[in-house]
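This is the structure I want to talk about, given as structure tokens.
What follows is chain A.
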Amino acid sequence: MITIENLTVSFGAVQALRDVTMQVETGKITAVLGANGAGKTTLLRTISGLKEPVQGSILLDGRPLVRERPENIARMGVGHVPEGRGVIGEFTVEENLRLGAMITKAPLNEGLDEQYRQFPVLGERRKQHAAKLSGGERQMLAMARALIARPTVLLLDEPSLGLAPIVTAQLMHTIHDLCSSRNLTVILVEQNASSALRIADHAVVLHLGTVVANDAASTVAADEKLRQYYLGMVE
Partner candidate 1 sequence: MVVNSSQRRMSITAMAVVLSAIASFSFGSSTRVAVALSAFLTLLATGAAIFTTPGLRSSHPVVVRAALTITTVDVVLFATYFFPANTNTNLATGAAMSIVLLGLSFLTGASGQISLGNGAFMGVGAFAMAIWANHHATSPIVVGLLVAIVSGALVGLLLGLPATRLRGPYLAGMTLAFAVAFAAILSSFNSWTGGDSGLQLPTAATPPHWLLGFFDSGTSLLTTNSMWLADIAIVVTGVAFFFMANLFASRTGRAMRLIRDNDVAAELVGVSLPRGRVVAFVVSSAYAALGGALSTLIDNAVSPSTYSFALSITILSLIVIGGIGTIPGALIGGIVYAYSNSVITWITNQTGLNPQGNLASQLNGIIFGGLLIVTMLFAPLGISGTARHLWRTRRRRTPR
Partner candidate 2 sequence: MDPFLTSRIMTDLLGGLTNGVVYGLVALSLVLVWRSTGILNFAQGAMPMVATYLGMGLLSYNLSYWPCVAVAIVAGFTIGGITERVLVRGLYGKPEINPIVVMVGFLIVLEAVAAAVWSTKPRGLPSPFSAIDWQIGGKPFGLSDFSVFEILTAIGVMAVIAALFRFTKLGLQLRASAIAPEVSRLLGVRVGRMLTLGWMLSTAVGTITTILVASNYFTGLTPQVMDGVFAFGFIAAAVGGLDSPVGSIVAGVSIGIILQFVGDYLNSNDIILTALLILVVSLMVRPNGLFTRSSARRV
């Protein structure tokens, strides 16, 4: 379980997150929704240690994450798939995966086999440079690279960005399966609210850095006001 309390993060004079308090249940998918600039990416970057908050605390199963180095947070089992995916284009598919597997004690080959089973297209292209992959394939690779480290928490930043609707649907399906089969805790940041709400258990809506809704996904999805004002979902 991730407990975030009174988290405030600023860039100079601009506050990107203001007094954010929320909880993320173990083994559930929590969607973080909101418009551009709502502070969603900042939230993930603060959890994984890339950004230091001005105040507030983040606890992972009781262990504080604030002011911990990102590499140590990763070693505590937090996998972060950054916006724009962060696949290393100069590396082959397999090298990207080997890099992801660096911090687990599990045998490399087992991990690779497992990921290639999950994402067969990666197995076919294991010797290719990641720069040559399509957008959807890169997203798969980024996910696989995070998963091979056997994280307990997965932070996904806009996984649907730039993907065709059908690929997005498949991806959401995969995320949902992974979560239930491995008891993963997922924080899913999305601008594409409808597809995220379809698989999420819980949803948090951010607006200009503050939490405006924090409820079961189905409740948020049914709230006409939220849909209209903050999620841009107009029928």
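What we mean here is this: a residue touches a chain if its C-beta (ideal position, glycine included) is under 8 Å from a C-beta of that chain, and two chains touch if they have at least 3 such contacts; residues count from 1.
Selection rule: all candidates are chains of the complex that A comes from, given by their letters.
Quantities reported herein were computed from a predicted structural model and do not represent experimental measurements.
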{"item": "Touching candidate - 1 or 2 - for chain A as found in this complex", "value": "2"}
{"item": "Residues on chain A engaged by candidate 2 in the complex (per definition of touch)", "value": "48-50, 69-71, 74-75, 80, 82, 86, 88, 90-91, 95, 98-100, 102-103, 145-146, 149"}
